[in-house]
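The other protein chains are all here in position, but one chain of the complex has been omitted.
Entry: chain A
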Amino acid sequence: MNPTIPGPPATPPQDLPAAYADIELDNNAQRLPLLLCLDISSSMSGEPIRLLNEALALWGREIQEDVGLSSSVEIALVTFGGMGIGVWQGPHLLDPRATISPFVSAHQFRSPQLSASGVTLLTEAVETGMRLVAERKTELRRSGLQYYRPQICLVTDGLPTDSHGMATDAWRRLVPTLAAEQAAKRFRFYAFGIGGISDRGQQVLRELAPKYHATLKGFPFRDLLQTMSASASAEQQGAEEETFEQLFNRFKTQRSAWDA
């Protein structure tokens, strides 16, 4: 039995030691696809969208500085609002006909500048997110890269609508799909209601994400995004379900306080 070396990785060496300088390393870190599915409909205009842009930029910098996440986490954004669904590769809105993956490594992530308008095509956005995650997993498998369970994070302040802005029950078709996908552990799905989301809006999120839904007071995007980083770290460590539940419990506590 040999003692182990305690690491001082608060400031680990930046470069390989001289004796090992000729080692060639690819970035074949295990990947963790993280897809943010964000509501940018007209109800997010003004302060909410400003706070979201600010939080995304700050989180992007924070995750780049986390040596454990920066090469592992891959970020993609799907927005719903404006003219419909937007798929973003970092700051670039992709052409809807594009076949390239929107996922970019966290160390290369630059946040987009989002603006709010239009309707709440939540259902279509979640379906797009699930498709992109499945495609990314296929790409990773084909290139021989290992990966962790992906995360999809839905954030909305409203009710799902159709393309004319009329409330719709189309979201109900997501319920069995999301349940089956999560039972098969294909990804983790988190749903956050923000701002003044209505009781009906909260009910939608409850049904989409029975265990991992939360309603947040105001627009605490930074807190929410940091939770996604914490969840990614937990995933890397192979944490058990109770760890993810604990990460969410503080949001549920906040909801109780808000409701009270």
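We adopt the following convention: a residue touches a chain if its C-beta (ideal position, glycine included) is under 8 Å from a C-beta of that chain, and two chains touch if they have at least 3 such contacts; residues count from 1.
The working rule: contacts and distances are computed from a predicted model.
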**Message:** I notice the complex is incomplete. Of the names "Cytochrome c-type biogenesis protein", "PPM-type phosphatase domain-containing protein", "ATP-binding cassette domain-containing protein" or "Serine/threonine-protein kinase RsbW", which is the UniProt protein name for the chain that's not shown?
**Reply:** "PPM-type phosphatase domain-containing protein"
**Request:** Return the single residue from A:His92, A:Arg131, A:Arg149 or A:Arg173 that touches the missing chain.
**Result:** A:Arg149
**Asked** Considering the entire assembly, which residues of chain A contact the chain that has been omitted?
**Response** 1-10, 12-20, 22-30, 67-68, 70-72, 141-149, 185, 233, 235-240, 243
